[in-house]
Structures are given as structure tokens and as C-alpha cells.
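Missing here is one protein chain; the remaining ones are kept as they sit in the complex.
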Amino acid sequence: MAVKNYLSVLILIAVVVSIQLATKATDTSYYLTQLTMTGYYSLVIIGLCLVMGYAGQLSLGHAGFFAIGGYTSAVLTTYNLTTLLEQGNGLVRFLSDKGLLISTLDLYGEAVLYINPWPAAIIAVILTASIAFMIGIPVLKLKGHYLAMATLGFGIIIFRIALATEILGEADGISEIPGFTLFPGICVNGDFGNRVMNYYIAWVLVLIGVILLLNLIHSRVGRALRAIHGAEDAANAIGVNTAHYKLYTFVISAVFAAVAGIFLTHYNGGIGPSEAGIMKSVRYVAIVAIGGMASMWGALTMGVLLNFMSLRGMFGSYDDAVFGAIMIIIMLFAPNGLLNLSVWQKISKSAGKEKG
Amino acid sequence: MALLEIHKLNRRFGGLHAVNNVSFNLDQGMIKAVIGPNGAGKTTLFNLISGNLQANSGTVFFDKRPIHGLKPFQIARCGISRTYQNIKLFPGMTALENVMVGRHVQSKAGFLSGMLNLPSCWSEEKEIRTKSLELLELLDITEFADTEAQSLAFGQQRAVEFARALASEPKILLLDEPAAGLNIYETAEIARLITKIQNRGITVLLVEHDMSLVMDISDEIVVLSFGEKIAEGLPAAIQKNKEVIQIYLGDDDA
Partner (left out) sequence: MTAELFTQYLFAGITYGIIYAIVAIGFNIIYNTTGIINFAQGEFVMLGGMISISLNPLMPLPLAIGCAVLLTTLIGALIEMIFIRWLVHPSVLRMIIITIGISILLREVALHIWGEGVRSLPYFYGNEISSIDILGAHVSPQVLWVVGICSIIVILLSLFFKFTPLGQEMRACSSNRLAATLCGINAKNMVTLSFMLSAGIGALAGCVVSPITYTQYDCGTGLAIKGFTVAVLGGLGNSMAAVAAGLLLGILEAFSIHIVPLAFQDAISISILLLILFIRPHGLFGSSEAAGLKEF
């Protein structure tokens, strides 16, 4: 990976830290809540950026993967296993023996037993990856409109399932989800006192994600992906297993979405069907498009900006309308993204030449 | 020894029999040309060999192994590489990057090692770069290494595509009309290049319209007309073949 990118990562770190310090200095640390959530959504966005910008595949169902991750983790960590253990259920006993269960008392003093968030998260990630894998095999054979409709259809099915399944809380979703203790003393939850820590957890995760994806993009695999995007049959003829590459990329980005879903669910202490909605998926696509498709930094910047403004309620009841309008305007006037307007390109080109 | 054996290959498009029962062998180390008038099925034949199209029937053996029915990337991995009549470079990538993609089959860093940027990637990446630069040098286009490939002049684009195909270190190189759109000087350049490639021990199969190029460099020629093979032999023999002359010059008597 080029030096330039490590420099960008350093800048990202500096920005993340200085924002936190700024909120502290100006006594506006309530912003951190939305910034934390923005961080998790950014994770979905950079993952989708890999699929759309580099592998050149459209996914209008990424909120579905976010929801699969979030809901799986939510169900596993809130489902009370006490009765099952008393009935002598073998699996529950096994989990209990391995120390994978956590037992506490609920508000009424009743003993509750649920799965430790760590194994729950791992199960959620594996489940999402498997679903993405199975869906990806047939879906990624499609192109253009068909791919768009198929992924959209997948998203709607997940939304419907979330909305109509009793164990997923139907329209109310799942609430009172416990915090996720990553390491002793480091916990993902919505506690007021943990705000700064959670802000950093979210952004460290984003940072890891960015570094992983930047590494990938600048590797042999990334080159092959760009080749697929540009001329799929030529890439195939030069020995790139295009179907596999597209599939793995899809699965990786689904995992990014799932991880975001898991963390945000624990952070918020709840998840509802709106997280699986079509508008969410469309929003992710819109942000990647606005950022310039094949620009990790563009997508990240736009994602932070728009999600933060949206979460702060700056668009009021016109939230969706604003996203719709932005999508149209960008695609009409700057189809290569806001950061890719000719002015910017000239600057980056001259900068690139100096590097030789 | 026959490196590539094509046996009774057939491909139809609806009512059109584009490749009709074509068989021939390609021996190790030679340059063989496939010629024929427009619509004779030459490019279709190429697409069948490279796996871009599936044959309706017939077999293709490469190094005694069947490769018909394999996907293009599998055939590429066996050691068959190709260029296109209407150059297909990867847009948005530099000439060097295009050639580096060509090294794909000769390298193996996967998703995980790529994401973690493991030390094993570094050395491999370095090797990919050096080998690709060597090829750019071979083709005299080193100065364009960092230029976006698609913005290059036509002849240079063709050179990049050549380099990309060679980067995979193929045993057979399929060249689809390498001289199309080139002037006579560039064509002569291409002829020299193809001979150079042959001298590296690479077997070449080419489709070409330019008769002078074909006659100059090929060891053997196959002639197709309306999907059927009508002649095969040494250039000198083909030049004298009545049927070949007839299809090229037209049936003047009629």
C-alpha cells in the first residue's frame, strides 16, 4: 500500500481524535452519540463501496445484511434460556459448561440466562456470511437492472421477515439488549458515562475496516477486482475467476454490514425493522454513489456528513426526500461523485505526478 | 508434437453454422495462422478455444488434456492467453497495472493476505511489478507505464494488450487480428514482435486479414470459409491452392 494511503489513515485518526477533543472543549459531547452511530453506518458504506466501486456490482439489499447481523445478535443475547436449562436441554447445558452464557437478574429479580455477546456476534457474522454466500452465487450472475431488482427483492424479503416474525419482535423490534463487553472494561452500550469510549470503539472499528479494505484494494485481488469492473470477460480470459472474486467481495461487504449491525444494536440497546428497510439500502447506495463509487475516502466523507446530519434531524420530515434529491442531482451532474468533479481531479492528478 | 488438438468443433448461432466441423492441430513452437473472408468464423473459433463461447459439439485438447467446456479463466490457467480484435484493456488502470493483472495466474495472494497486507504479498507484489516492467520494456512502451492505458494511441494499446497476454507466461498465445487498424510500419513491427515471441518458446495461433503478415511469419495456415475448413498447409502451398484463390478473388467465371 502506498505511503499516501497511510498518510490518509493518519489524517483520519487525527480527525477522529480532534473531533472528540473539540466536543469536550465546547461541551457538546452529546454529538458523540450520533457520531458513534455514524461510524457504524460508515462501516456498511465502505463495505458497499468495495462491491460497487471496485467489483462494479450493485447491491440494493445491504440493509438486509445489517439487519441479519443485528437481529441475530439481538435474539441470541435476549432470549432467556433459563427454562431450557432447567428442562435439561443438551445444547444449552453445553453452552453453559463452556462458559458461553451469562446469567443475571432482570428488573423483577428473576434469574435470566442469555448467550454471551461474543459467541452471539460470531454466530451472527457466520450466519450473515453464509446467507450472503448462498444469495451471492445466483444473484451475482445477474447484471444491471436484474441485479438491482434481485438485491432489492432480497432486501424486501428480509424486511418482511423482520416485520412478521414473532421472535424478532415484529413491528416493535427487539429492545433491552445488553451491552457487549469486548474486553474487560471495554463495553459497547448506550450508557451515558461510556459515551467517549463508545465513540472510540466505533471509530477504531471503522479504522480497522478502512485499513483492511485499502490493503485489499491495493493488492493483487484489488487489481483483479478493478479489472472485473472494467472488462469482465477480459479479466476472466486472463485467468481471474471472476465469479469467485465477485462472490467473496460480496460476502466481505456483507460481513462489514453485519458487524456494523451487531455493534450498533448493542450500542442502541435495540433494533427495529426500519433498519432492514429499502430506504436504508437505497441510502447506502446513494452515499457510495455520491462519494464517487470507487473512492473509499469519498464514500466515508459523504457517509459521515450525510448520516450525521440525518441523525441530528437536520432534514426534519424531509429526510428521505433529501436523500432522493441528492441522489438525482449527483447522478445528473456529477455521476463520478462529488469529490470527482473535474476541479478535484486536476488537483489529485498533479499531486500524483509528483509522486511519479 | 501437437500442443493443441482441435477436433470436429461445431458452433451454431440460430440457423447460422459459424464453425462447422473444424479440426486441426497446433504443434509446439510454431506460428499458425487462421485466415478466411469476413464471416468465415475465425473469431468464433478463437472464442471457442479460449472458452468465451461454448461449442455445440467437438473437443479441444491442450497438452493431451481436454479443455473444451472449461471456463475462460481455467483455460487461461492452463497456459492459453489471448488478445482481442477490438482491444479490451481495463479502463481506469494504467498500462503497468493492466500488465500486472496479466500476472494474475502467476501469483497467488488471496483476499485474506491482501487485506492483512502480509509480508508474503510484498515480495510477490515486487515480483509482479518487475516482471511487468520487463514486458513493457520488451514492447518498447516503458515510458507509458503510468499512463492510463485507454488514453494511449491505438498501436500502443495493442502493445499493452500483448504485454498483458504475455505476462501470464502462456504456452499458447491466441492473437485475434493483431494488425487490424495498424499502418504498414506498425504491422511490420508486430510481425517482428510475433517472431520474437516465438523465439521465447511460445506457440502462436493468430487470426489475420493482412495476407502479407500471414505469409511472412506463419509456419502453417488454416483457411476457413463459411465456418468450414477448406485448406490447411504451408504458406507456399496455400498461396497456390485453387479453392483459396477462388474464395479470396471471387468467382470471376460465374
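Odds and ends about this structure:
Think of it as A and B in the order they're written, each chain with its own count starting at 1.
Keep this in mind: contacts are C-beta pairs under 8 Å (C-beta built on N, C-alpha and C of every residue); 3 or more make two chains touch, one makes a residue touch a chain.
Nothing here was measured: the structure is a model prediction, and the numbers come from that model.
For the chain that does not appear, the touching partners among the shown chains are A. Residue-wise, the contact with the chain that is not shown comes from A:282, picked out of A:113, A:201 or A:282. In the complete complex, the hidden chain is touched by one of A:16, A:43 or A:150, namely A:150. The missing chain lies against subunit A, touching residues 58, 60, 138-139, 141-146, 148-150, 152-154, 156-157, 160-161, 163-164, 278-279, 282, 285-286, 289, 317-318, 320-321, 323-328, 331-332, 335.
One rule holds in what follows: only the chains that are shown with their structure count from here on.
Distance between chain centres (mean CA atoms), subunit A to subunit B: 43 Å. Of all residues in subunit A, those touching subunit B in their complex are 1, 212-213, 215-216, 219-224, 226-227, 229-231, 233-242, 248, 252, 294, 356.
Subunit B contributes residues 50-52, 71-73, 75-77, 81-82, 84, 88-93, 97, 100-105, 107, 109-111, 113-117, 121, 124-125, 128, 146, 164-165, 168 to its touches with subunit A in the complex.
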